[in-house]
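Removed from the display is one protein chain of the complex; every other protein chain stays in position.
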Amino acid sequence: MQGRIILVLISIAIIAFARVAGAEVDREKLLKEPGVYATFAAFKVGDQWSHMDKQAKAGAVEEVKRVFQMHVDKVSVDTHLVRGLSEKADFFLRVHSKEMIDNQNFLVDFMGTSFGKALKNTDTFNGITKALNYVPKFPEDLKAELKTPPPQGSPYVVVVPIRKDAEWWLMSQDARMAMMQEHTGATVLYLKTIKRKLYHSSGLDDLDFITYFETAKLDDFNNLVTALLQVRENRHNKRFGEPILLGTIRPLDEILDIMSR
Amino acid sequence: MQGRIILVLISIAIIAFARVAGAEVDREKLLKEPGVYATFAAFKVGDQWSHMDKQAKAGAVEEVKRVFQMHVDKVSVDTHLVRGLSEKADFFLRVHSKEMIDNQNFLVDFMGTSFGKALKNTDTFNGITKALNYVPKFPEDLKAELKTPPPQGSPYVVVVPIRKDAEWWLMSQDARMAMMQEHTGATVLYLKTIKRKLYHSSGLDDLDFITYFETAKLDDFNNLVTALLQVRENRHNKRFGEPILLGTIRPLDEILDIMSR
Amino acid sequence: MQGRIILVLISIAIIAFARVAGAEVDREKLLKEPGVYATFAAFKVGDQWSHMDKQAKAGAVEEVKRVFQMHVDKVSVDTHLVRGLSEKADFFLRVHSKEMIDNQNFLVDFMGTSFGKALKNTDTFNGITKALNYVPKFPEDLKAELKTPPPQGSPYVVVVPIRKDAEWWLMSQDARMAMMQEHTGATVLYLKTIKRKLYHSSGLDDLDFITYFETAKLDDFNNLVTALLQVRENRHNKRFGEPILLGTIRPLDEILDIMSR
Amino acid sequence: MQGRIILVLISIAIIAFARVAGAEVDREKLLKEPGVYATFAAFKVGDQWSHMDKQAKAGAVEEVKRVFQMHVDKVSVDTHLVRGLSEKADFFLRVHSKEMIDNQNFLVDFMGTSFGKALKNTDTFNGITKALNYVPKFPEDLKAELKTPPPQGSPYVVVVPIRKDAEWWLMSQDARMAMMQEHTGATVLYLKTIKRKLYHSSGLDDLDFITYFETAKLDDFNNLVTALLQVRENRHNKRFGEPILLGTIRPLDEILDIMSR
Partner (left out) sequence: MQGRIILVLISIAIIAFARVAGAEVDREKLLKEPGVYATFAAFKVGDQWSHMDKQAKAGAVEEVKRVFQMHVDKVSVDTHLVRGLSEKADFFLRVHSKEMIDNQNFLVDFMGTSFGKALKNTDTFNGITKALNYVPKFPEDLKAELKTPPPQGSPYVVVVPIRKDAEWWLMSQDARMAMMQEHTGATVLYLKTIKRKLYHSSGLDDLDFITYFETAKLDDFNNLVTALLQVRENRHNKRFGEPILLGTIRPLDEILDIMSR
């Protein structure tokens, strides 16, 4: 028992040091810059968790929060509740950092907590952000449209992993750009209500892209995706979703609370 | 033990408040209007449930009923028994509300009960209802046929998730309408014995549509589906079912009773 | 303990009543008539069963037999041992009745026994029998051949679920009939040693047909299937088997005995 | 305890009777003749086995050996270790007999032992041996080559299940023979170092063929398969492996010993 207390003290010391040595990672910057690594890690809570008693659960929740704190100078973590809207996961974490190994180190520590040990990691998607590929050559009016400020504080989140077919990659850059212009044109109507972010995954995962969306209007989102199914670029989606992760943005505390009932 | 009693009292207080503050959601309206969100959540009962003793089960069943009551002002829930007719699920809930997050909140509470913790969520399908797309342009006689009142009080239910191929979405609206007219023509014979309802899923799930049927005559239903396989639109079904969920409409009490034996 | 005895007495009373009120369902008639519903339910015995003690197992076996007896006026059930010949199941039940809900009610009761709770339902196929579709228009000599009496008392059983492609269903009735005539011609050689039965599944399951075979000569059956692979209709089998269930016909007692060792 | 001793005595009595009544099945003959049924049954050891104590394991091992002995007059069983070389199985049994039900009866008894109950049957492939189909019409020099005696005492074994596409089966016998001659030509170089055996599976499993290989030189085997990928017949392999089972031939005792550590 004493060993444990010492361990806790050491942990606190490490956190304190971390907070002094380096400030918190700049989330806003990470979400805008190219060259940032993202890991989407989805989890389901296993049977063993529900067999733990209240006090053990409460302790485990504190342990998770400490792990989040310990990595605050390296990674930025967003938390999303999926339970109820997909059988694939209970929740997922979106982790951003400047080096993939920082994502891994955070997730390894998270999965090493008592709570983490009760989880099943159901899906993990890795990606990297890049400078825009096709947009610089789009017509000026489309470029202007794309400056529409995205919505803030949306409750819903949708993650769509995508894999293109060989024909897509073997097209000329111009042919691909023409198709992406058509694709982008179809999104203009929804720029005000749907925020999107793109990650490149080829080689980092069994995917080519991860597309991430936030919105308050799922009816608009259904219309947007229907519009995107109707452009020629859709012929080259070997995989679109499978799984689509639909969830709601919720603070860590709320997710831990829901899982601990 | 005292903590528990207080918790129960608070729960009752919340329910009472809910019932006063807002009336029950209007099920009939929800089932007719566009812009309504539906979540089909299928479950299988896990091993741990059968190891619980009678009293614990009875308490868990009461807990489930309270959760249903607590959400009665936001969601309408239909219950269906699948066990025996598919290995995919023991039962599924069809949840309707005006906001997807209300479906999620209900299901999260349901899955947080002692009964819910013993369940495995095997499949979840999300959709939204919309105004009719092709029907307004159908010939008048077909439109008249479609006014045939559907059957009431049918025991059987069939859920068929559908995904269309890229060619379907890239066809002109007219070409799609011609095919849907042919499709609809094939259903006329069965309007009197089979009730159907359509949900749009693109972007909300790894599906494009959820089709939901109620009937007392499964032989008619087999004939209807065979007829639908014989129209050209069938060439564009990348996924039809997989899984088809065949079940019977049963009250919550009966399903809980069957699962608790 | 007393509660249990009373329960047993009531159960016996119910069975007695059932046997008086309605006679046993006519198995021979069910196996010949159109409009009969069949459910093939395959099961694997779970770990928990082998941990039960001898007496509990013996009690559970009696419980299963009572469930079979209780439904004897509605459903006819055949039992088949798969263990050893497929990793997909230990055994499967073939259930026939005039209403699908009777199949469900029987299987729900079966799965609610102590033995049933230890089972994993690995596959379920639903179908309906129908009047012959193509045979009436076959040439007279082929029709005469088809009157060959099938073998009786065969030990082996094979179930092959089948799904046709869209092109099959979009062919003209004549084109389909020509192909089915070729298909049927290939079976003539084996009519004496292989008994077959067809169920229609479209809309009732993720299948179009369930084909069921009984034989004492598996070498003939291998030759028959090879012959059927060589007719043009085979081009339109999107799914053929997957899984094929190969087993042996065994009485309920023997299957329960094998599973209870 | 006394009950157990009596059981053992009875078992011994039965074995003794079996050994007297019928001699051991002739393995060499079974491995050469047509019309012999083979079942390849692959298993993984479950968690519960490692929780058993040493003595219980030792008893269970003896039980397995008795089951092998009891069926020695009907089936011939070869044992192969897969663990380490595939995640699909720990070991597999290759069972031969004159009637498929004898394979089943042996495997049912094997799976009914304490060891068997701790196993998960991960894959089962059924086949039948037949007289050579294409070889009789091959040119004389190729036929002469095929008489090369295969290697003996090879340590490695590879099982490759194969399924052909519809086009293969719809080709003329001559076209198929031309392709099989090309296929066979590609194997000549490896006849001295690789032994092969073919089983026909259509209708007995979700396969058309099981190909079984023994070799001491896996580099040669890699070259052989690469050569077979380069003949036209390869275009018609809808499934080749999936899973390939690569293992080593080991006596039953060694496999039981490895699994019991």
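As written, the chains take the letters A, B, C and D, and residue 1 is the first residue of each chain.
Please note the rule applied: a residue touches a chain if its C-beta (ideal position, glycine included) is under 8 Å from a C-beta of that chain, and two chains touch if they have at least 3 such contacts.
A quick note: this is a predicted structure, and the numbers were derived from the prediction, not measured.
When you scan A:50, A:126 or A:237 for touch with the missing chain, the hit is A:126. Where chain D meets the missing chain, the touching residues are 47, 50, 81, 83-87, 155-156, 158, 160, 218-219, 221-222, 224-226, 229-232, 234-235, 237, 241-244, 246, 248, 258, 261. One chain is missing from the display, and on chain A it is touched by residues 35, 37, 39, 41-42, 46, 48, 100-101, 103-108, 111-112, 117, 121-124, 126, 128, 164, 166, 169-170, 200-206, 208.
One rule holds in what follows: only the chains that are shown with their structure count from here on.
Fewest steps needed to get from chain A to chain C, stepping only to touching chains, is 2. Because chain C and chain D share one sequence, their contact can be compared position by position; here under half of the interface residue numbers appear on both sides.
Inter-chain spacing, taken between the CA centroids of chain A and chain D, is 47 Å.
With centres taken as mean Cα positions, chain D sits 29 Å from chain C. Chain C has no residue in contact with two or more other chains.
Viewed as a contact network, the protein chains form an open path, each link joining two chains that touch.
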